[in-house]
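Okay, here's the structure, questions in a sec.
What you see is the complex with one protein chain gone and the rest in place.
Let's look at chain A:
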Amino acid sequence: MSDVKTSPAAEPQTAQPPVRPIAWPAGVAGVVLVIAGSFLSWSYDGSILNDLSIDFYPGGLQILAIIAAVLALVLLLAERGPLTAMGTWLDATLGLRALGAGLTLYMALIVVAISVESDGLINVNPGAYVSLAGAALILACAWMLPLRQLRDLSKARLPAWSEILAIAVMMAAVLFGAAYALGLTDAWSFILCLLFFATVIVALVRTGVITWFGHVGQRHKKVLTLAAFVVAFFFPFTQGGSDANMSIATQVLIFAATAIGLNIVVGLAGLLDLGYIAFLGSGAYVAAMLSESAFATIDWHPPFPVVVLIGACVAATLGLIIGSPTLRVSGDYLAIVTLGFGEIFRLAMFNLDGINGPLLTNGPNGIPGIPELQIGGFNFGDEHTVAGLELGRFSNYYFLLLILIAFVILVFARLNESRIGRGWVAIREDEKAAEAMGVNVFGLKVLAFAIGAFLAGLAGTIKAHQDAAVSPDQYIFLESAFLLAAVVLGGMGTIAGVLLGATILKLLPEKLRFFSEYRLMLFGLLLVLMMRFRPEGLVASRRRQLEFHEEDEELAVAVEEERLIVEEAK
């Protein structure tokens, strides 16, 4: 970043700690200690945490510690050394503090994990203590290092090829990290791995790398989107034919696609819908009833693309039916009505069993035995081998769902940046004013409901085949609540945020089985903490960021400049 024009320095940081000359060498020493410790044995017992017991043959968790230490070294070198040019842009000290704290916690947790898993502190070998001491040293020295005055990161420019390279590297890291984390089978390793990722991400956020990456992403939006899809596309190939993780991944995708549909209703149009799962359910039921299952109740089995359309249209029609009369109420009242609608759907599916009503759904038994999808000559149940890599049944569904989610994202993004999307947001902001400006308030609300329901119905038809069965108890209120939680947790009105929220809410309970009993409590806690500390969600749109941090004049100016740059580029 040395070839960049100079720009006015940011405002001086307040509260400088006293500068201690020993801090920097001590930090380097800490890095050396962590790395050295990681090459030594951490645990006497080789059977736990994927074997950390052999000297000079670091196991996975030890390699993570080494990676963190190398990152710390890079930050130290940005502070003083060959990378100082980078240090004028990035807040190395803040990053180092986060990294030091995270690494210390990581090492402490490793000591705890070893002593819990192998019954006693005695089984912790000196290597772990060496690394722990090193981590603590990094943390201590980071607090003694001075904070620097930084230049405005939004003005940082690298040659386009290297920015694109940065995107590629970041995406490769995501792919590799996801594959590694999902490959971990025991809960301790998984938690430690999550802690490592959290530490690295927080450190990158603190240094400003993520901010810079955000600017890069803005400049190369298409490259970023494409890269994300390429990574998602290659994910099944990292699983070596195993279906365990792919099953979770398909569930995440269905959940995410539905949540993005809900995001139109809640995030854009501002209509609180607590019965949204019913639309996913209606799509799934339509697909089940029209499938070749022995329990299917309709004796007509059109090809799948037709079923998809019918399912989505039925869901959209339900959306219209529920929407037109109830959208006259708003806010809390609408939430209650939609909550009721969700329950009506579930109970209707429960009772359309041929006794209480017409035979459509087999009541509580649902429709089991839905055969694998068959599109053209391609059977989704078959295993395939591509370039020597095995792809199982779930991988097939995964690819189909990838296409689905691409479509859903496309619909969301394009509507968001259009006349329709602006109308929705205007309604969300001030219905009366929107009406007085000539916005078709009622029509747009119904449209939001219908499009959201359409997308959910689409996902539902695939879900029916992937689950091989539908039953009423899959579509309970709790699922609607989780969808809403994914939207709120990730960031209302954003795509990346909802994807992240959906991944967190679906992945964690699957990987941490012991966690599933407490998941409601923990998610509740998580949401409360989010509302307190980051109300705009994990990934906030620039707009939402301004909304919750309105005193931030610099942010407004930055957004303005970014827009001008984009327009110049055109």
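Quick notes on this one:
Note that a contact is a pair of C-beta atoms (placed from the backbone, for glycine too) under 8 Å apart; a residue touches a chain by one contact, two chains touch by 3 or more; residues count from 1.
Heads up, the rule we're going with is that contacts and distances are computed from a predicted model.
Here one chain is missing from view; checked against "Ring-1,2-phenylacetyl-CoA epoxidase subunit PaaC", "Fe-S cluster assembly protein SufB", "ABC transporter ATP-binding protein" or "Malonate decarboxylase gamma subunit", UniProt names that protein "ABC transporter ATP-binding protein". Of the options A:A335, A:V411, A:A468 or A:L512, the residue whose C-beta touches the omitted chain is A:V411. Note that of A:G208, A:G423, A:G457 or A:G537, the residue touching the chain absent from this view is A:G423. Within the full complex, the residue among A:L226, A:L359, A:I403 or A:A433 touching the omitted chain is A:A433.
Where chain A meets the missing chain, the touching residues are 410-411, 414-415, 418-423, 425-426, 429-430, 432-440, 447, 451, 543-544, 546-547, 550, 556, 559-560, 563.
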